[in-house]
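All protein chains of the complex are present and in place, except for one that has been dropped.
Letters A, B and C name the chains as they come in the text, with residue numbers starting at 1 for each one.
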Amino acid sequence: MDFNDTPDEAAFRAEARTFLQANAEPKSRARPVLRLGDLGGDAVAQCKAWQAKKADAGFAAISWPKRFGGREASPILQVIYHQEEENYAVPRGLFEIGLGMCIPTMMTYAQPEQLDRYVRPALRGEEVWCQLFSEPAGGSDLAALRTRAERDGDDWVINGQKIWTSGAHLSDFGIIVVRTDPNVPKHAGLSFFFLDMRSPGIEIRPIHQMSGASHFNEVFFTDVRVPDAQRLGAVGQGWQVSLTTLMNERLAVGEVHRPDVEDLLELARALMLSGNGAVRERIADWYARTQGLKFTRFRTMTALSRGQTPGPENSIHKLVNASKLQDIASYGLDLMGMAGLVMDDDLAEAYAMFQQALLSSPSARIAGGSDEILRNIIAERVLGLPADIRVDKDRPFSQVPTGRR
Amino acid sequence: MDFNDTPDEAAFRAEARTFLQANAEPKSRARPVLRLGDLGGDAVAQCKAWQAKKADAGFAAISWPKRFGGREASPILQVIYHQEEENYAVPRGLFEIGLGMCIPTMMTYAQPEQLDRYVRPALRGEEVWCQLFSEPAGGSDLAALRTRAERDGDDWVINGQKIWTSGAHLSDFGIIVVRTDPNVPKHAGLSFFFLDMRSPGIEIRPIHQMSGASHFNEVFFTDVRVPDAQRLGAVGQGWQVSLTTLMNERLAVGEVHRPDVEDLLELARALMLSGNGAVRERIADWYARTQGLKFTRFRTMTALSRGQTPGPENSIHKLVNASKLQDIASYGLDLMGMAGLVMDDDLAEAYAMFQQALLSSPSARIAGGSDEILRNIIAERVLGLPADIRVDKDRPFSQVPTGRR
Amino acid sequence: MNFDFSDDLKQLRDQARRFLAEQSPPKVVRQVLEGGEPYAVALWQAMAEMGWLGAAIPEQYGGAGLGYEGLCVLAEELGRAVAPVPFASSAYLAAEALLLAGSDAQKRRLLPKLADGSAVGCFALAEGTGNPDPAHVSVRATGGRLTGSKWPVMDGDIAGFAVVVARDDGGETALFLADLAADGVSRRKLTTVDPSRDHARIDFAGAAAERLGARTGWPLVQRLLERAAILVAFEQVGGAQAALEMARDYALERYAFGRPIGSFQAIKHKLADVYVAIELARSNAYYGAWALSADAAELPLAAATARVSATEAFHLAAKENIQTHGGIGFTWDVDCHLYYRRSKQLALALGSAPWWKHRLVELLEMRNAA
Partner (left out) sequence: MNFDFSDDLKQLRDQARRFLAEQSPPKVVRQVLEGGEPYAVALWQAMAEMGWLGAAIPEQYGGAGLGYEGLCVLAEELGRAVAPVPFASSAYLAAEALLLAGSDAQKRRLLPKLADGSAVGCFALAEGTGNPDPAHVSVRATGGRLTGSKWPVMDGDIAGFAVVVARDDGGETALFLADLAADGVSRRKLTTVDPSRDHARIDFAGAAAERLGARTGWPLVQRLLERAAILVAFEQVGGAQAALEMARDYALERYAFGRPIGSFQAIKHKLADVYVAIELARSNAYYGAWALSADAAELPLAAATARVSATEAFHLAAKENIQTHGGIGFTWDVDCHLYYRRSKQLALALGSAPWWKHRLVELLEMRNAA
């Protein structure tokens, strides 16, 4: 067990540090960085410019194969780069889905010439990708999707609706899973494609969240044509392809949530409450959880660097972080007392970071797998407990109950 | 809304107070009262003597019909009597099940001459009753019981095993639910009896608990004969009769658990920790829960006094109290620090009450309906949410899976 | 003992529930939330006409004389409807301040106006970050003139007058009446986590102030907060109950994996826990209602207990209502966030839970020492 860098790691860290010093602004802790959904036109341009710079310097895809612009390096180097980048205020949030989920899925299922066409522009941030999985009727039951694709010559014709599509309005391409056969059980009737988000028949509407942000979209499909050549995996194998994508999602480095426990400690200090035993115990609990997650990720990265496949145990991160964020936000307001509800920039403590998190954190417990789904995943796939009793399993999808009526 | 006594209530309270002053010792808070299972021979005699005295003075069955020795009075008077009795160190724990569950079930289903025979001796504490429901294979799934009763002339012959029978070794009579038909779905094949606990073929073995106590017993039945005249309800109606019993259980006044929040406050004061914010917040939380339960019971009693039937909402009490007890016990030890684990009478804080509760509280979360079953009851019967998916519902009992093999 | 509301009050409750379902549906709340109007003016007028605004104001001062239990019943229903009206400020806090501390002349002058809705009052205590504490009072009332800033003041931007906690000429904490339309008063509407309820910052620069009654000292403020806490506990219980019902209904409607999501124990047990929290809070609120009505010695402890329970229950119910709804639960268009916002607004309005918990234990210690 060694927490220090190996000589190779130290050399890489120095290289990353040099690159960042020359190209980015050091972060000030006080003000949290903008998130996707708050991105206006300027911010998009900044994201793209930074991504190009990062890709050209070889820091955008550290563990990818060299032929796609990667370094074929250990995931540990990825962690090191992230540790260093964390100290800088770099514009992020536009490429995580494309590079973390879409392109890795393409790498597994697309043709070589398609990879030659799509991977590098995505890596350099020239083309943005989104992921079209969720549907209104689906929710936690992802495979219950109803968007149809019907074969018509060399094309498929898509009709239906997707929802919770992050960044759809900023995207050039998307990956999509659709139902190609409603008369078989639900997991068996799906197929998977990638498509041009400017295709005729696609309409994108932003979803207004309670926090005021609009990270997500509804995407409507009316007779959208997709060439069969853009199918990923066999017809009817869409669920298996989706699982690849979701597995890659779990590998993605988790978002840094603010306020974190350090922000709470700072708030308590500023309010002269850090001597209070109740405040201290909460800070200690949250700090221990934060550190536990950090070192759990290090354990995973060590396993990955030895060629092991990470398992569903990574569901821990979001499960712990989302509730922690909501609880820290709410508790921060409690510490502020009667003025805790004020969000005006000039009056609110800590730039209203706690108030914003109070309003945005409910989505963290739901989006990308709800607390309940994550606990099920851990129970079933890690602990080996039985699946929930399924009433929909062996029925044709078209005959599964969908409501009381 | 009136928290004060009505003139009638005040008169009754004065009467109860006079009776208690004349016949019982005031309680000192410091030392908790003995519980059932710690009862030696002397204690049993004391319990019986006190019960007779209480019954003769008309305080043992305040809301029962007069013909059975009750007062036919409002449940509010029952609460008042309990409030007053709480201040005295009276021996309890031997008759709660008999008078709270067994005899009320008898009153609903037994013949008048049987009631004439059994009710008054039970009320005066001359005869002790127990309840034989749970079985090793049953647990939370109470109706999955396997003890068989087969008709033989005017008798039924019982073979099988019951478990978790409080006070079986001290009991004269018991009520029992058994399977009389294994070839129908599980709830339909049950019948209900009362029996003499001295019948030939009954063997009682105490269960040694982790706390060191032996409140419960295993009871083995080998060809035990029970006359058909002692059947309560029709053949095959045993489940319905059991529900009556369990409903009466919910009406019973909950046990007072020690240490309670006042004990914790006193401990914190003694250890000079009551100024600590973390200690204060926990005490406040537990106090609020304790009071909430107390006043919920008052609401129930008010509803009862108006002739309303109490519902499953009473499951709240045990659900909240059991975890609270375990948490208070564990936290009390934490406050004591390194010496918190010591149980020697002369060294332990608060007469080792917290340590004893640490070891006995796990059973509180299980016995009489586990936390999980109580949440299901609230969800289904109060909130109207659907029952769990049942795989055993329409199958003959003999064909329901009982294990992996 | 009778631990329930009277039949008359239950009738009032049913009537209020029907009325508010019609007059204060989510659409009306959103009108205020989204900035359409500062509060639900038409609703407020209708409430005035029904006599709700003076529910607990004695008839001699133009009130309905329903007593505090009546006020509690109304508060629960207003909480259930997340009603966007200055009821807590005007009908609890300002009216209670007048009743507790005002001279007879002041009561005669202002209570009838609060009761008929021609005046809206508010209570100005906070001076920025912090919980109620005499050490945090720095606004001064010197020679009948107020100087300093109060924020946040609930309903401070729509009230006509404020009851202001300030230091008098002798440096003692006391209550003062201030006309908010007078010279030397400037107001600024604040952005908060719950825009469905008005909040303001009020700056006093030598504004005229009239002393409310003759009493001084922090205990008066404490007493006012305790009385209001019981009423707010009913609002919180009402809001929590509405959020639980919304979650329950959705859990029955929404299917996943071919079955209603309410058939999964993860949802069932979560909602059972919410139910338990609400029932405990409701029972503690009932005890508070009795203490308020009877002006019992137990009132301070009853108030702290009710506040602690109700704050926990509403926050839990509101956040788990969103969670039960899944994705749509955190969208603007679905009503879950109305309860979530209000739960935190009410949690902070009279001082936050840690402060009340500390106070609760202080009261327990005092009781045990006695």
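By definition in this document, a contact is a pair of C-beta atoms (placed from the backbone, for glycine too) under 8 Å apart; a residue touches a chain by one contact, two chains touch by 3 or more.
In this text the structure is predicted, and so the values were computed from the model without any measurement.
Every shown chain that the unseen chain touches in the whole complex is listed here: A, B, C. Screening A:P7, A:P200, A:G307 or A:P386 against the full complex identifies A:P386 as the residue touching the chain left out. Residue-wise, the contact with the chain that is not shown comes from A:I283, picked out of A:I283, A:L341 or A:I366.
The missing chain lies against chain A, touching residues 1-6, 9, 76, 79-80, 262, 265, 269, 274, 277, 280-281, 283-285, 287-289, 291-296, 298-299, 301-303, 313, 316, 319-320, 372, 374-376, 378-380, 382-389. Even with one chain removed from view, chain C keeps its contact list with that chain: residues 264-266, 269.
On the side of chain B, touch with the chain left out of the figure occurs at residues 134, 136, 138-141, 144, 163-164, 207-212, 271, 276, 278, 326, 330, 333-344, 347, 349, 355, 358-359, 362-363, 365-367, 370-372, 375-376, 388, 390-392, 395, 400-404.
Operating definition for what follows: only the chains that are shown with their structure count from here on.
The innermost chain, defined by the distance from its C-alpha mean to the mean of all protein C-alpha atoms, is C.
For chain A, the chain whose average C-alpha position is most distant is B.
We define each chain's centre as the mean of its Cα atoms; on that basis chain B and chain C are separated by 41 Å. One inter-chain figure worth recording: chain A and chain B are separated by 51 Å, centre to centre, where each centre is the mean of the chain's CA atoms.
Within chain A, residues 276, 278, 391 each touch two or more of the remaining chains. Shared interface positions of chain C, defined as residues touching 2 or more other chains, are 252, 259-260, 267, 354.
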